[in-house]
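All protein chains but one are shown in place.
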Amino acid sequence: MLRIRFHGRGGQGMKTASRILGSAGFHAGWIVQDSPVYGAERRGAPMSAFTRLAREPIRERGVIASPDLVVIADETLLADLAAQPLLGCDTRSTVLMNTRKQSAELSPLGAVSREAIFAADFTALALETTQSLASLSVALGVAAARLLGLSLSEALAGVTDELSPHLSAERQAKNVALAQVAYARAEGWPIIQERQTTDSPTLVTLVEVAFDPPTVAAPSIYAISNSPERKTGNWRQFRPVLHAELCTRCWICFVRCPEAAIALDAHDYPVVDYDQCKGCLLCVHECPTHAFTAEQEVR
Amino acid sequence: MTSPTSPELESIQTLKQIAREEFILPGTSICGGCGGLEALRLAAKVLGPQTVFVNAAGCFTLLATFPYTPFKGSWLYTTMASAAAGAQGVRDALDVLMARGKLPAKDDVEVVVVAGDGSTYDIGLSATSGAIFRGLNFWYFCYDNESYGNTGMQMSSSTPYGARTATTPVGIHSQAGTEHGKKDMFEIWRAHRPAYVATVSPRFPIDLTNKFLKAKTLRGAKLFLAHAPCPTGWLYDPERTADYARLAVETGMFALKEAVDGVVTHTYVPRRHRPVEEYLQGQGRYRHLFEPTRNDAALRQIQDQVDRYWAGVHETTGAAR
Partner (left out) sequence: MTAQQLLTGNAAAAWGARLADADYIPAFPITPQTEIIELLAQWSAHGEVPARFVTLDSEHSMLTAAGAAAAAGARVFTATSSQGLLYGCEVLYTIAGWRVPLVLVNVSRALASPITLEADHNDILAARDTGFLQIHAETCQEIVDSILMGYRLAEDEQVMVPVLVNLDGFTLSFTREPVTLPSPAAVAEFLPAYHPRHAYIRGDKPMAQGTAVLGGAPYSYFRYQQQRAQDNALTIHQTIAEEFALRFGRRYDLVESFQLDDADYVLVMSNAFASKGKAMVQWWRTQGRKVGLLRLRVVRPFPGAAIAAALVGRKAVAVFDQNIAPGSGGILYPEIAAALYHEPRRPPLLSVIGGLGGKDISAGEFEAVFQHLERIASGTTVIGPLLLYTQQERDRVRTLLQIAGKELSA
């Protein structure tokens, strides 16, 4: 069995990527299982999706604990405790990473050596070919298909299955073109082989859950307004940047920010809390003097 | 620091009178660009920290996700159908505990229901009706994104005619998507004779702030419908939330109004309404009205409905004719 785990943020299309791979594998005659898992979070929050390809009926469910391939849509996920994309990777795992960095710039990721990390700027590929970030799903789904040894026609069949029927013919064509480019980009990379052996399960220690007093045992929170400990700044794809010389200190950005991620300094200049700003860009859009610009995150 | 929005103020005239202090902090799971959160955040600046939000199941249930809460005040999640009854229990408990000397009056809190339109218009309406009927002294804040948003945008009885949702797709039986008209919750509430009913928009923060300030002087049910543009569900880029909030008001699709003791006043009457299409166009949920072919009949129906509504409003006083 081949186990592929996709990590992305809500809105990056990793559920679709997992389905493109699943459909491609299905067309290639594999027995397939794919499923997404998302918490309550929305756009920008970490999510993951799983695809399994096998020659025998698949008797696994839910999360993939030991992936053969991890696809990472966004490098910021590496440091995100809510994502932990490298969990369960071992020396036989491969990583496919969407990054602006060159492969040579990458350091080993946990147990995964540099030789098993394949990286490319799929965001740029997507933007060039389809002018849409939503196409990242196509690029990564197809690249993953190639890494697993599926043919271009099988990969394209997967893409065709999963593209929204609502897309215009032009957008469909652009996505197919992107699939071809992404497949080509991955063509130099070695093909991942199925593991020949099954690891024996590692025995875990089961512990007692003892009685705790009601001050502890109810799902209540006494640490009031502690949500900023949970940084949502890495949800951003673009960051608002203030050009103070254009700012008239009108308060509009401060009032509009749904997140309370913009404060005012002593002189009424806005201060963006980049730890928290989710990058909705309302402030950029609303600023009457265009004192904010949106800049793509480089991470 | 002023905290909260200077309580001695009866009303504000400029943005700069809005409190600097925040009472709902960042770091939550709510979508970026959420119009409902923007409205709630502004409301919280008037309500201040001595507040308990009593919540019904919906998107905002995720505001307090263990182990994190963004609130400086308190929070109680109840059920989808009975947040107003939860408010009843809390308000009654605080009153009786104070009356029996078990709670100092200084530790009293404002009791505020926070519910989406699915709860407000549908499953929780009976409980809210009961609470208003009983004259409960509480606040009700509905963030109205016109669908069951937390479950992925299905039709609620707040979904407007012509909007496409996951359960009212455009198909052979319906070219409009949602065929029903939105329930008039303002009038349903007003028929209960509450102390105060208002609509608010996050794009009109002074109007919003002043309505909360006014309600603060009143006892009884103080009910707010907040227009809550939803980038995730209405299918537009999050930076445009304030645009759609503004256009909803300027096209007349969302009327800013209030009713004190049942008497309705429109708090903002646009001098000339923009065509509704300016609001509809660009939202993915209405795209089928424009592409691949224009659905003139549906667009006309929406415009007619708006025109009929405003024909009943006095253009200078904002009073209902």
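By written order: A and B. Residues from 1 in each chain.
Convention: a contact is a pair of C-beta atoms (placed from the backbone, for glycine too) under 8 Å apart; a residue touches a chain by one contact, two chains touch by 3 or more.
Keep in mind it's a predicted model, so treat the numbers as computed, not measured.
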- Task: Could you tell which one of B:I18, B:A64 or B:A215 touches the chain left off the display?
- Result: B:A64
- Note on the structure: Per the whole complex, from B:Q17, B:T79 or B:T265 the residue touching the absent chain is B:T79
- Message: For a quick check of understanding: of B:A19, B:C34, B:V52 or B:V264, which residue touches the chain that isn't displayed?
- Response: B:V52
- Item | chain B residues touching the omitted chain (full complex) | 49-50, 52, 54, 61-62, 64-66, 69, 71-79, 81-90, 92-97, 99-100, 102-103, 106-109, 126-127, 129-130, 133-134
- Message: What does the interface between chain A and the hidden chain look like in terms of residue numbers?
- Response: 39-40, 209-215, 217-222, 224
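Heads up, the rule we're going with is that only the chains that are shown with their structure count from here on.
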- Task: Can you check the complex and tell me which residues of chain B touch chain A?
- Result: 15-16, 18, 20, 22, 24-35, 37-38, 41-42, 61-62, 64-73, 75, 202, 205, 231-232, 237-243
- Query: Considering the complex alone, what residue numbers of chain A touch chain B?
  - Reply: 39-45, 219, 221, 223-232, 235, 250-252, 255-261, 263-264, 268, 273, 276-282, 284-286
